[in-house]
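Working notes, beginning with the structure itself.
Here the complex is missing a single protein chain, while all its other protein chains stay put.
The first chain written gets the first letter, and so on, giving A and B; residue counts start at 1 in each chain.
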Amino acid sequence: MLEGNAIFRNIYCLLAGNEGNAAYCTPLAPGQYGYAGVKFGLLPHGWEWVAYFVAGFIIVFMVVNAIMLSTALYTWFERRAIGRFQARIGPNRWGPFGLLQPIADLLKMLLKEDTVPKDADRWVFNIAPIVMFVPMLLIFAVIPFGKSSYIANLNIGILFIISVTTVSALAIFMAGWASANKYAMFGAVRGVAQLVSYEVPMVLSIVGVILLSGSLSTISIVESQRLPFLLLQPLGFLIFLLAASAEMNRTPFDLIEADSEIVAGYHIEYSGMKWGVLQAAEFAAPLATGAIMATLFLQGWRGTFLPSHLWFLLKVFSIVFLLLWIRATLPRFRVDQIMGFAWKGLFPLALINLFVTAIEVLIWPLPNTGQLWLMVGINWIVAVVSIVAFANILGQRSFRRLRPRTSPLAGVTSEVG
Amino acid sequence: MTTSLSGQELSQIVSEAVPDSVAEWNERDIFIKPESWLKVARLLKEKAELDFAFLNAVTVVDYIEFFEVVYHLTSLRHNHSAVIKMRCYGREEPAVPSVVSIWQGADFQEREAWDLMGVRFDGHPNLKRIMLWEGFPGHPQRKDFLR
Partner (left out) sequence: MTLKTEPVTINIGPQHPSTHGVFRMRVTFDGEVVVDVEPVLGYLHRGSEKLAEERTYTQVVTLTDRLDYVASMSNNLAYVLTVEKLAGIKPPDRAMYLRVIAAELMRIASHLVFTGFWLNDLGALATPLMYCFREREKILDLFEMLCGARITLSYMRPGGVFQDAPEDFWPALHRFLEEMPNYIDEYEGLITGNEIVLVRAKNVGILSAEKAVNSSISGPILRASGVEWDLRKADPYEIYDRVKFNIPFGGVGDNFDRYFVRVQEMRESLKIIEQCVEQVEPGPVRSEVPFLVRPPKGEAYGRVEAPKGELGFYLVSDGGIAPYRCKIRSPSFINLTILRDILVGWKLADMIVTFGTIDINMGEVDR
């Protein structure tokens, strides 16, 4: 499973580079296995499993830490950027440009008292943050960060991502239910309804990508993108963006923790590091989404002149910034409108997208470049037309300033001035 | 400019429709007998030439020997205003009829007057303390309230 990974291969071959593992370790000279001058594996025969374990552990350790650190960095970035959006500065005291702010936050959260409500279901209450955070890490298992650098090449990578993200709905419900708080309960109930609804358009929007690439594996999806699927799947991209921001419960869809309504929703009773873990999960979510979207729609790590990892980071960053921009700008939907938007708006749009893509794939199973560009044209036209049509059906149309009519209850004011 | 109806004008109209309801009047305000207040209030609101649809304020003033309940009324249509007063004697639970059924705007103000002044408004649907908590001893805005 990990064999395709370059770092894994290097470590593994260093430890157990003998003839039995010829499949992974390239021969230095005929009959001499090893890696980079070290001719033989450090471990004797029969101990390859230790090498496998150590190499796997090291790479997972690296990736998890990188994600945690980038999450911490992202909290700083989000707060700075939103500060800019809101005509203020944002955290700028601790470290250069306030870069150490996440560490200060972490220390604060570690030192805070960890309270558990008296009526809470302790076990569920304590485990909910972990259930919330682990899926966020698991997503990154199948994301190719750069050219041949990924943890696992699952042949059902996309399916894995979808099933793993669904767990967060469970975590939200666990947290809300176990808190024994009515606000938390409201958040949890809203959360389950919303997250389950938005799974549907999200999955359907990915199906278009799968049809085009002909594979469920994220690695081969990246490799099959001759053109970025953003061009081929504009509607799918948009639906995925909206559905994902609903899945992450960020601002236009942040009913679950609606600050002005149910205060903090499902995590109202959490404090200290448990709250910190919930928040970390919440801040890791945009990064995960950015990574998924970069992989599915923006050619992943592929790019021309920059190193592949840098390309990937740039793409993730641009998606994350887009999400952040939306978050800083828009007010929140109401609960029935949010469900209506999923089922009346995004779901039919996703079906249209799927239908059009399926027909195209049926006509051109192996498209050449010209046919590919033809598909781009058709898909963009379909996207624009269907979005405009749906906006006109569901939306408020244009804002018209109605001429107000006076009530006959008072009519005295026109006599002066 | 809002014109204020004089007590004379108003007392004429009121005592015509509801006889024996005006206790006294001066150039600014009229004093209504509490027992006929509901009838007068309905008249003030519904009579087309008066049309006092808007109740500005309900005030209770403690004059030691009596409580004066003051109603400031405005007609938005005719742009005139009036001051209606009632005197109720006695310091143990003085009572006047409530006008919530006529002007809903009196709701909270009457509750406040009951809470702070201890004037009972008979017929109020929900006459509870509003500013202070249930069980507060006495009515703190009275002149003789001491803690």
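By our rule, contacts are C-beta pairs under 8 Å (C-beta built on N, C-alpha and C of every residue); 3 or more make two chains touch, one makes a residue touch a chain.
Since this is a predicted model, take the numbers as computed values, not measurements.
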Of B:Ile30, B:Ala53 or B:Val119, the one touching the omitted chain in the full complex: B:Ala53
Hidden-chain contact residue, picked from the options A:Ile262, A:Ala288, A:Leu354 or A:Ala383: A:Ile262
Candidates B:Ile32, B:Leu76, B:Val96 or B:Val119 - the one touching the absent chain: B:Leu76
Which of A:Tyr52, A:Tyr150, A:Tyr183 or A:Phe240 contacts the chain that the document leaves out: A:Tyr183
Hidden partner chain, residues of chain B it touches: 1-2, 53-57, 59, 61-62, 70, 72, 76, 79, 83, 103-109, 112, 116, 129-133, 140-141
Sites on chain A contacted by the missing partner chain, in the whole complex: 82, 85-88, 182-183, 186, 251-252, 254-255, 258-263, 327-337, 395-396, 398-399, 402-407, 409-414, 416-417
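The rule we apply is simple: only the chains that are shown with their structure count from here on.
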Chain centre separation in whole Å, for chain B relative to chain A (CA means): 64
